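Just one protein chain is left out here, and the rest sit where they should.
Read from first to last, the chains carry the letters A, B and C; within each, the first residue is number 1.
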Amino acid sequence: MSTVEHLDRGPLARDELAARVARDIPPGSFVNLGIGQPTMVADHLPAASGVVLHTENGMLGMGPAAHGDEIDPDLINAGKFPVTELPGASYFHHADSFAMMRGGHLDVCVLGAFQVSGRGDLANWHTGAPDAIPAVGGAMDLATGAKQVFVMMTLFAKDGTPKLVPECTYPLTGLACVSRLYTDRAVFHIGPEGVTVAETYGTSVAELASRLEVPLRTLDATEGTNRRAS
Amino acid sequence: MSTVEHLDRGPLARDELAARVARDIPPGSFVNLGIGQPTMVADHLPAASGVVLHTENGMLGMGPAAHGDEIDPDLINAGKFPVTELPGASYFHHADSFAMMRGGHLDVCVLGAFQVSGRGDLANWHTGAPDAIPAVGGAMDLATGAKQVFVMMTLFAKDGTPKLVPECTYPLTGLACVSRLYTDRAVFHIGPEGVTVAETYGTSVAELASRLEVPLRTLDATEGTNRRAS
Amino acid sequence: MTAVFTDPDEAVAGIADGSTVLVGGFGLAGMPIGLIDALIRQGATDLTVVSNNAGNGDTGLAALLAAGRVRKMICSFPRQSDSWVFDGLYRSGKIELEVVPQGTLAERMRAAGAGIGAFYCPTGVGTPLAEGKETRTIDGRDHVLEYPIRGDVALIGAHVGDRMGNLVYRKTARNFGPVMATAATLTIAQVHHVVETGGLDPESVVTPCIYVDRILDLSATEGNQ
Partner (left out) sequence: MTAVFTDPDEAVAGIADGSTVLVGGFGLAGMPIGLIDALIRQGATDLTVVSNNAGNGDTGLAALLAAGRVRKMICSFPRQSDSWVFDGLYRSGKIELEVVPQGTLAERMRAAGAGIGAFYCPTGVGTPLAEGKETRTIDGRDHVLEYPIRGDVALIGAHVGDRMGNLVYRKTARNFGPVMATAATLTIAQVHHVVETGGLDPESVVTPCIYVDRILDLSATEGNQ
């Protein structure tokens, strides 16, 4: 497989990004979707995929959002929105739920981020602003515990500064934990060898390399190894 | 309350000893009865006492031994004998069961012993014989975890040597954990102040003091404090 | 032995000033509102409250905070869209805050209930929440040493209790309740109703009666509404 540059289109819309993440979740996986944008990934997981959703407030087999009469105040997700229960669900208390997370039993978690570093460090819980009230929730537990941590975010902040950075400047959530980074402009694989561009959207690897301070590699089909991008 | 010397009778029989222990278990207590002789204490707990029995293989609300059609191979006690279930029972797994024990939630456990020291050290799992196969089970967990550890044993071994000793010579189960020692010859309270004789059976405090190498105190009704026995 | 109350004020009697109070619930699910309201009336102050969040809106835990009874919050996620009471107290320096990762919060209370002296935990390594904590590399992985959080009191919400004190929960309202019940000297549970002993399936009991000191039966009150 080699890096694919989609130059005939613009960046991914939020919904397209969620669909792109969903495509990479292996059938039958146990998955935790973080609060906010990651929740949208659920809409793109076909029922036949057999993916089982975990919510850290004590449930496996979480179904879609509840509406109307389905709403039950005792049945909420980690974002505290009403959800539904699928056949084969189970409930457990918080220590058991986080034992499941910390123990490495979840195949994938999908999180949002403020910043991701080229080593896969994650910053997503605290802006570090002096007046901000810190609130971490289950972010560190997920970042540390899941077998694979997928991050979805825009590649650039509103002011144009990159959010994929050599070193996170925001307070860290976890060290070297992110394995895949899904953004509107590109999909990156992150590992001990560094950052590899898997796909781009409305931009080229060369353009990304010029805007990011992180060294980028590309997938090389012939050699089966990664190559440093120019 | 002062020390009572029952000189008009012989030592307690096993069943009398079990009854004597049962008398000291407060109503409504949560209690674990060790394998062997301590199991007999259950027969002397009136139903109205509201004592709830724990068995470390995962049950609260254990009932009496099962007989005939009641026998269910899935319902056994720590000694692996078939037992019954009382209304209000609950089942839990081994880690939860020992969390309950280690966490100090059981009011009383009753254990047998090879030796108890004057500081309340307990030796009840291993004779230390070179060819003996060590097997500890839940003895250390109970000795460490229960709020009060009651021991029941004969005061003297068959060869006449005392089992209440200055220092245990058998391998230890727990340090300074025994609070009450119930024997055929006497009931002892053990605490930071030492060993206090509460009651004797067919012997006197003076006779005990002559046969034991552990300093003995007596309960003193007038002063409300313990007094060193002569 | 578990005592069953129908009067919330009797259920919370005796909570001392300066207590550490574990408060169940995740958002509003499993939040023991009846017990918290009673605690406000009871008047204990200078409290340390351990709960996942730091109150929503102006009721329940937020009202306890607003009444100035809480010296310190230990929680994972104080900041919410409707946590204005806590936010105001925090910004004006009127309350202490200890932020703990949610799973570490649960595990520290589990450790208290399970008699574990401390544990090495991989969560939070290298982050500001691990600052000042002892660390150790085990099997090539870094861990921080975490200590138990014990409560003097736990206030939890369950679904049904029996007269002996066994509890079952409902759906995600289970959350912190079973853990907190094990970690406090005095555990008080509010339930929607109480059944006779033997009325719960022993295989399905989530909190065994040994962990429950008092039950507040809400059925009379809720039935009146």
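By our rule, a residue touches a chain if its C-beta (ideal position, glycine included) is under 8 Å from a C-beta of that chain, and two chains touch if they have at least 3 such contacts.
The structure presented is a predicted model; accordingly, all values stated were derived computationally and were not measured.
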Touch with the omitted chain, as defined above, among A:R102, A:R119, A:K163 or A:R185: A:R102
Selected from B:M59, B:L86, B:V151 or B:L164 as touching the chain missing from the view: B:M59
Contact residue for the chain not shown (choose from B:D8, B:D69, B:D131 or B:D159): B:D131
Missing-chain contacts mapped onto subunit C: 107, 111, 114-122, 136, 138-139, 141, 143, 147, 168-171, 201-204
Where the unshown chain meets subunit A, residue by residue: 27-28, 30, 50, 52, 54, 60-61, 85, 87-92, 98-106, 144-145
Contacts of subunit B with the absent chain, listed as residue ranges: 55-59, 72-77, 80, 85, 91-95, 97-99, 101-102, 121, 126, 131-141, 144-145, 171-175
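The rule is short, and it goes like this: only the chains that are shown with their structure count from here on.
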Set of chains whose contacts include both subunit B and subunit A: C
Highest-count interface - the chain pair sharing the most C-beta contacts: A-C
Inter-chain centre distance, subunit A versus subunit B - centres from mean C-alpha coordinates, in Å: 56
Averaged-CA centre spacing for the pair subunit C and subunit A, given as whole angstrom: 30
Gap in Å, rounded to a whole number, between the CA centres of subunit C and subunit B: 35
Residue numbers of subunit A (touch at least two other chains): none
Per-residue overlap in subunit C, given as positions that touch at least 2 other chains: 110
